[in-house]
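As structure tokens, the structure follows; a few thoughts come after it.
Note that this complex is displayed minus one protein chain, with the remaining chains in position.
Right, chain A next:
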């Protein structure tokens, strides 16, 4: 133990890369961005012409929106000029109307210094383009007042500044803003891309993982590579694999037990199939006390009720043993339950209510 501590201390001192893997393996160039071909192509072309429209990236989490715009900025400006040319604001910063008026304006109105544009050459042998970029990440959490304020700023300074809005829901961006941008949808990543990327990282980090577990990882990621990477790192750490910093070019001793599908389910907070089996069994009995006991047990075990809802949906709404009318009734119950849970209602009461309704509807799987 003492020896292990010493080793790790010297490593900490040596500046080992201890960032979570989602940061460590964030694409550094546009070429490293997986599967979002359309937007990557447009951005590359714009690099050649030194012209860029305002951008609006939208789509599911973990599909590369933030990574893509950061990679573009890095490629456009290189490490030196980056700081003076890119302003990144996200939901964690204060973004009321005042901030839009001041911070963004102040940044946007200073002219791009000519010196930089001519003298700095990038690895790409291209001078940095003559405009600045303002990134508004998680823009859908901006109030519509702040968005309106932004619209004027955008018009006023568009000669020297490009805006990139990043969000999950395009419908929460006010129309006058959205219509000024080139819109790109980031689709959930296809399984093949997820698998390729996760396999690569597992290899570089020396994580022993079975092919089945990799497939499970892809399945529970649901097209979200951030989830996939976090789950992979979680599995590795829980099984004691690697932990020696790893990383490209670094030889880290492989170690730890092999990651198996059940480890993946555990870190993904997905209840194992037997939990749902038990619940459905109790519903079938039509006995309230049995249903109550089963639900109490599920809640005491800490299983995620939201995860269970997803499984009920997957299993019952496609089941050949459930009639269309039953499915329709069930769908109504599920949506009520989901809404209540999202609003913060008690899981125990909600699940018990749902289960006793399911029992009454007569769904059995």
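Keep this in mind: a residue touches a chain if its C-beta (ideal position, glycine included) is under 8 Å from a C-beta of that chain, and two chains touch if they have at least 3 such contacts; residues count from 1.
Quick note on the criterion: contacts and distances are computed from a predicted model.
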item: Name of the absent chain as recorded in UniProt (options "Replication factor C subunit 5", "RING-Gid-type domain-containing protein", "Actin-like protein-like protein 6A" or "tRNA (guanine(10)-N(2))-methyltransferase"); value: "Replication factor C subunit 5"
item: Residue in contact with the excluded chain [from A:75, A:138 or A:329]; value: A:138
item: Residue touching the undisplayed chain, where the options are A:151, A:185 or A:237; value: A:237
item: Omitted-chain contact residue, chosen from A:90, A:148, A:199 or A:313; value: A:90
item: Of A:190, A:273 or A:302, the residue in touch with the unshown chain; value: A:302
item: Residues from chain A at the interface with the omitted partner, ascending; value: 4-5, 8-9, 11-12, 16-23, 61-62, 66, 90-92, 94, 96, 98, 137-138, 141, 168, 224, 226-227, 230, 233-234, 237-240, 242-245, 256, 266-269, 288, 292, 296, 299-307, 340-350, 352-353, 356-357, 359-360
